[in-house]
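Taken from a larger complex, these chains appear in their original positions, while the remainder are omitted.
Think of it as A and B in the order they're written, each chain with its own count starting at 1.
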Amino acid sequence: QAENLIFEVGTPERTGVDLPEPKGRPSRLGNHARQGQIGLPGLSEPETMRHYVRLSQKNYAIDLGVYPLGSCTMKHNPRLNEKVARMPGFADVHPLQPVSTAQGALEVMSVLSHWLMTLCNMPAVALTPKAGAHGELCGMMAIRARLDHDGASHKRRVLVPESAHGTNPATAVQCGFTVDEIPANAGGRVDMVALRAKLEGAGKDSDIAGIMLTNPNTCGLFESDILEIASLIHDAGGYFYCDGANFNALVGRVRPGDLGVDAMHINLHKTFSTPHGGGGPGSGPTVLSDALKDHAPVPYVVKTEDGGFDLVENPDEKSFGRMCAFHGNMGMYTRSLAYMMSHGSDGLKQATEDAVLNANYVQASLSDVMTTAFEGTCMHEALFDDRFLKGTGVETLDFAKAMIDEGYHPMTMYFPLVVHGAMLIEPTESESKGELDRFIQSMRSLALRAQAGMVESFKNAPVYAPLRRLDETQAARKPILRWTPPADVAEAAE
Amino acid sequence: MRYLPLNKDDRTQMLSVIGVDSIDDLFETVPKAARLDGLIDLPTHKSEQSVEQFFQRLSNKSTPAGSVPFFCGAGAYKHHIPASVDHLIQRSEFLTAYTPYQPEISQGTLQTLFEFQTQVALLTGMEVANASMYDGSTACAEAVVMAHRVARGKKSKAILAPGLHPHYAAATQTLASTLSIKIDERECRMGRDDNVINHIDDDTSCVVVQSPNVFGEIVDLRPIAEKAHAHNALLIAVFTEPVALAAITPPGEQGADIVVGEGQGLGVGLAFGGPHVGLFACRQKLVRQMPGRVCGETVDANGDRGFVLTLSTREQHIRREKATSNICTNSGLCCLAFTIHMSLLGDAGIQKLATLNHEYACHLADVLDAIDGVSVENETFFNEFTVRLNKPAADVVQALADQGILGGVPLTRLAPDGDPNLLLVCATETSSEEDIAAFGSALTEILS
């Protein structure tokens, strides 16, 4: 059932908010008063409620079923975390009220920092980055600041594996670096021959600024040569940026600081389960090594002598500056800390193990009907390619859409790019064996159906969804990015 | 562990299906030297009750804005948020969904984004808007980088007007610092913005002007737009309080090419500074240079209207090192909150809300201006303005806080080199007359 846009429902004079009558004081807006209507529709509260409740039911969600998006880590979002984030001492505090009146909020930031640094075995963390990509920026900015501080501004080349998230090269460029791609080997990991060729003997004074490596990588595999990679990059005078998107496969079992990492962002919304909210807000605190920690951005929390907390808000000459207004995403700090404390060191380790176990269970249970991209066990996600669909006429996209009709959210598809028609499945630790068994059963029957030549049901999929397949080409060719009143439709389509 | 569904039997069975003996076998690709034995030195798992008590204890150690007379603004604003907003954004289907990459089962999020984009475009008086940025300051920084991109390397300078929120200027400096963008940041001081005009030249890719500016002063953007356009530069208009745009002439009507700002004031709480929601609007012709996520209208296989994320050819997952920005999330849930609050308000509601804010601020200005040692510095303002005190503002604010009044933001909190006696104060519809009176008397006493 289609739901109209609010603009098609509302009328200008209606409102869902009652306010006292203004007194008609003389304005001090100068000659800047807005004239005429804004054009917003007016809806009563019941109409608004119903509109958004109905719309919500057109969404799939982790609370409704398996959401096996590889590299996105859709895990259970405990409601305890929502509750603590809404406590007034965190949710209703202004970022610029005197620090003496925000001690509880600052203490949360301090405790969170302690947990993150301890889990990573790293000496510093910058909390302010507002998302994973922002954390990448933070790490790379810190590397650049360190290089500039050391007078090494010729070091501008950053190595990035071809299987990296697109954000890695984008970030490197945004920080003024050039990107040099490293190929993957047949095992899905960094091609050490190629890497050594680039780095061996390069020396401290090379143009190498560093490497950006995801670990476990985007194929769901641990980079087993990571210690050598770290030492090669350090020998070349570069720094090791680790993309922490997949840190949830390591928490409690491996500490990035033990791997030679100089900077790593942590997606609080992936690893520590702050809700994805349909696309954010995220939070990307970035841990930093001794080499980089003096270059961290402001603001950050420090303990005072009397056991209280203070904020350092103005950068010294080493800090690379400020990344955003205020102190980062407090709302995510409370949620992720509640998540960590609830699990504790034992629970976090167990969660990591269960995530890896679940992924391997899916991989093992499907490997006879689907084609795994690489041999051997995986970490937290199982990667399949489309060889098992060869000749069926069914493509990865069709397979994904058919999963919708089975009641599941599709897995990540066509990523990583190094694998043809990739299907990346990350069940996370939140799935029970029962749910996984049903999921595996569905996937098996889909694979068998494809192989049996029932291509039509794939091409037509989804059928049991609020909408059929959407025309994304038309959307991009003639972008309609906003509603316009009916008379103006022709114009808007331009 | 309450969050982990597997039990011992499950694990044993699953290991056997996988064909390994123990969980350790699954970590064998990790170099031995990097494998941890035992537990990390952090507390073990805790009951929900004890975690809740921990946070309750810390929450009690801060002073919530709603519990005291409260007059802080300067980039974050306290407004009353209808209860239905927070209820709706907590619905599982919104809260626990991912980025809407599969549009067939994400129309809830997508249609909301489309409504959001339209609301932002209407409020700013612009043609199009994106599906939100991290916050206003990062939106501002991205806008400067975008203007640089529009100039295709032919211009090297970006001018930041003196009334730009210092945090916005700093975030912009940071992002621009690694690219070849020269930032011409005018000293952050109270006063007319005319001098910006004199710095615009052919090397200028953009000029960034905030209105109402950080001092609360409303800026006439028209002459700046004119000069900028004459030199083929873009005018980037910035705001920090979305409610203001319901009261003042929108930047889109004054010639702005890009409008960026903070949407937190509507639907999103203070949250000690985050998460907030960056609004980003621009002219239709610039849309393919616009950073961030965008939602567009299309049809499905049956011809029914639907919405998808679109223009992804600009984005990092397609363009990698050639992307318009490295951003790959928006502030989804906050923009949902913004949209719901806007939907509830409607045209009549937001205009009334803006009027009330302005009236309370006018009243506050009258009360403060009447105090010995206080003078209101603004010629115009919306809901915040600047007063000059006869003492350092930071000390006065601390003295007020000690009396249980959160009495605004000293300029030096934002700009350490700024005039120490300037205080930024703000009133909204949540500022009662009693609160204003209490502020007035406390200030009178402290300054006397």
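Everything that follows uses one rule, which is that a residue touches a chain if its C-beta (ideal position, glycine included) is under 8 Å from a C-beta of that chain, and two chains touch if they have at least 3 such contacts.
These numbers were taken from a predicted model, which means no experiment stands behind them.
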item	value
Whole-complex copy numbers (one chain of each kind is displayed here)	A x2, B x2
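We take it that only the chains that are shown with their structure count from here on.
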item	value
Computed distance of Cα centres, chain B from chain A, in Å	19
